[in-house]
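My questions will all concern the structure given below.
With one protein chain withheld, the remaining protein chains of the complex are depicted in position.
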Amino acid sequence: MKINKSRLYEIIFEADTKAGRFFDLSLIILILLSILIVLMDSIPPVHEKYSMLLRITEWIITLLFTIEYMMRIYVVDKPVRYILSFYGIIDLMAILPGLIVFIFPGAQSLLVIRAVRLLRVFRILKFSRYTSAGRMLMIALYRSREKILMFISVVITLVVIFGTIMYLVEGEESGFTSIPVSIYWAVVTLTTVGYGDLAPVTGLGQFLASVVMIMGYAIIAVPTGIVTSEMIRTSDRSNTQVCSNCMFDKHDNDAKFCKKCGMKLDLHPDPEPSF
Amino acid sequence: MKINKSRLYEIIFEADTKAGRFFDLSLIILILLSILIVLMDSIPPVHEKYSMLLRITEWIITLLFTIEYMMRIYVVDKPVRYILSFYGIIDLMAILPGLIVFIFPGAQSLLVIRAVRLLRVFRILKFSRYTSAGRMLMIALYRSREKILMFISVVITLVVIFGTIMYLVEGEESGFTSIPVSIYWAVVTLTTVGYGDLAPVTGLGQFLASVVMIMGYAIIAVPTGIVTSEMIRTSDRSNTQVCSNCMFDKHDNDAKFCKKCGMKLDLHPDPEPSF
Amino acid sequence: MKINKSRLYEIIFEADTKAGRFFDLSLIILILLSILIVLMDSIPPVHEKYSMLLRITEWIITLLFTIEYMMRIYVVDKPVRYILSFYGIIDLMAILPGLIVFIFPGAQSLLVIRAVRLLRVFRILKFSRYTSAGRMLMIALYRSREKILMFISVVITLVVIFGTIMYLVEGEESGFTSIPVSIYWAVVTLTTVGYGDLAPVTGLGQFLASVVMIMGYAIIAVPTGIVTSEMIRTSDRSNTQVCSNCMFDKHDNDAKFCKKCGMKLDLHPDPEPSF
Partner (left out) sequence: MKINKSRLYEIIFEADTKAGRFFDLSLIILILLSILIVLMDSIPPVHEKYSMLLRITEWIITLLFTIEYMMRIYVVDKPVRYILSFYGIIDLMAILPGLIVFIFPGAQSLLVIRAVRLLRVFRILKFSRYTSAGRMLMIALYRSREKILMFISVVITLVVIFGTIMYLVEGEESGFTSIPVSIYWAVVTLTTVGYGDLAPVTGLGQFLASVVMIMGYAIIAVPTGIVTSEMIRTSDRSNTQVCSNCMFDKHDNDAKFCKKCGMKLDLHPDPEPSF
């Protein structure tokens, strides 16, 4: 079979054919391998022993990713649109650090490279392309974004207020050396993480900390309630019909008439929202 | 355009016009800035270096807030009602600490000022005025207040009982020096915070602590269940209209026509609770 | 008004009259006070200074509780049934420790008394009598008891397995001195408490700990899901009609006919389940 451009597009961008699935799987393994190399290289004894091996593998992976990136640009109809798309930028970010090492070799740049190559970790983000189960999750999260933002701002307000109060109550001897540090303690406590690097020692401080903890224990119910009720709604309301009269598009599954204008709805097949 | 009283009211209290939105945004930035100053000033090295700059900015912000407060009193129809309202008091609390510094200058009062000016943090509470996404959250929380109070009192009962038992089991060598301290430990454990400043060392103590942990891990489901079921009810059940044609009675809040038969629905008075 | 037996019953056991509410409130304050005394007495400096005052207040409260207990026995129709009921035993447990001090005074018994008097903390359990908001919670928890037990037994299985594995992996140098201690660590980790008194130090141990943490973070969804779905059902299905034909009693709110035998249901008023 001759490999033409549209066939290549199928292999690289889609996962419906055997070759496409094989391509995707190879890419995932390559991404995982490149992340593993970054992780391994950060462990001092491994770095000393296998430094050369890791760097060569690193170079080969960068080369393969560069070829992949160029092929993607080649096969798409609108290359600029791909390059500026979210995944286009992620794909570029995955090869840039490796390329910089090629162009600027030398001892001094090594430290800089270390920092830059860590961007390679973002390659892991590519994963979201290879799974579709996350879509419903993202719809539910997207629909509840306002309430989640509201919740986070309430949490931030609470930690600022409690952090300030604890700074006054506990003082510097207990390690609450400034309000920002006290706010850090409040976040650690409210989110029920509780490192214990900072802990109240006075009776009043321990009482206030108890209040923060019980509060944190109770208000965790809020994001959970938001996401859960949104998920139930998302799965109940998977009807994506658009009213031909008023263009309203949030109909329930059991709707036969538009609830906004009373027009009868066409019952076409596709029940999944395009996201 | 002449700026009259009703126009000013629109700008200051509402966010529907361009000027109103700009006013609100400026205020938010100013509030954040004033909080940032309090935070920065509490860090010893920053306090030593930029003390003067911070104090001057502080004064300017207090001045601006005072002007804003007076304008609010001027533009509302019933100034006394505004002053005694929740936001009126919050607005006053935001300027009082700064004003006190003006009236009582001097070295001795500095420490007092520090404590008082921290009330400025309450300015952050103003935020809730600028967002409306929080309303549904507050309705759901308000409706489930009885059950949440019940839950918190059960939690308090549990920590008192477990704190007392652990005081007897672990004793003073493990740091459980008194029942209140043991109750503090129980709160830290039941809420899954777990600082580790107090931890059981005896076998029986570790067994009891495990019971408290698993209990805390399981009963977190209770507030979550309360809030989630209330949120689902809040978003689903606010419309209690019945279609006069087909008697269907589960219409959404925004429904104007019956989704089952297309009949127009009567729109009787707003069913949303005034909060 | 003459205080007869049935009037006394109203005051002591019910909260519908003014006198009944006053009696209940006084009792709650007395219970809180008696608990506060136990807490205070356990703090060494307070114990040394106010020992006598605390003991006298203690005696007075014990006397008042004894009078209350006797009055309860006097006013009920079936005293034995009350004495053997849950609250009868709780009420007795609240006075027994105090009475024991009266009967066996002396230096040696003091230590014993300390332990016994802590049972007084159980007085707090009386609270549940004074609130009714907890009823729906308890119905939801009672209905999901099987699933919660199942969940807790799965959690126990997991901590036993992971505790054993970590005992082998980490060994005694890291503080994992025996399997029970390792299981304690697994409970601390799975429930996301995380004291830090025991923490893995080897790479493999930290990897396994990460698995336990993510597992614990994810399976907390299970009890939450159980309780939430039960609560939604409890509030949806508050219809407590009993079918006059087949005695089935779990009808939905909107049921007009028995779903088990098809018999028409009587629509009587009481919608609240008697628990």
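Labels A, B and C are assigned to the chains in the order they are written; within every chain, residues are numbered from 1.
The rule we apply is simple: contacts are C-beta pairs under 8 Å (C-beta built on N, C-alpha and C of every residue); 3 or more make two chains touch, one makes a residue touch a chain.
Small disclaimer: the values here were computed from a predicted structure and weren't measured.
Within the set C:65, C:82 or C:195, the residue that contacts the chain not displayed is C:195. Check C:53, C:67, C:84 or C:150 against the missing chain and you find that the one touching it is C:150.
Only one residue in the set A:61, A:148 or A:165 touches the chain that does not appear here, and it is A:148. Touching residues on chain B toward the chain that is not drawn are 192-196, 224, 228.
Although one chain is hidden here, its contacts on chain C can still be listed: residues 146-147, 149-151, 153-154, 157, 160-161, 164-165, 167-168, 177-180, 183, 189, 192-196, 199, 203, 206-207, 209-210, 213-214, 216-218, 220-222, 224-226, 228-229, 232-233, 251-252, 254-264. Mapped onto chain A, contacts with the missing chain fall at residues 35, 38-39, 42-44, 115, 118, 121-122, 124-125, 127, 131, 133-134, 136-137, 140-141, 148, 151-152, 155-156, 159, 180-181, 183-184, 187-188, 190-197, 216, 220, 223-228, 230-232, 235.
The rule is short, and it goes like this: only the chains that are shown with their structure count from here on.
The chains that touch chain A as well as chain B are C.
The pair from A-C or B-C that reproduces the interface of A-B, where over half of the contact pairs by residue number are the same, turns out to be B-C.
Separation between the centroids of chain B and chain C, computed from CA atoms only, is 29 Å. Our note on geometry: chain A versus chain C, Cα centroid distance of 41 Å, whole angstroms.
Residues of chain B found to touch two or more other chains are 151, 180, 183, 192-196, 216, 220, 224-226, 228, 232.
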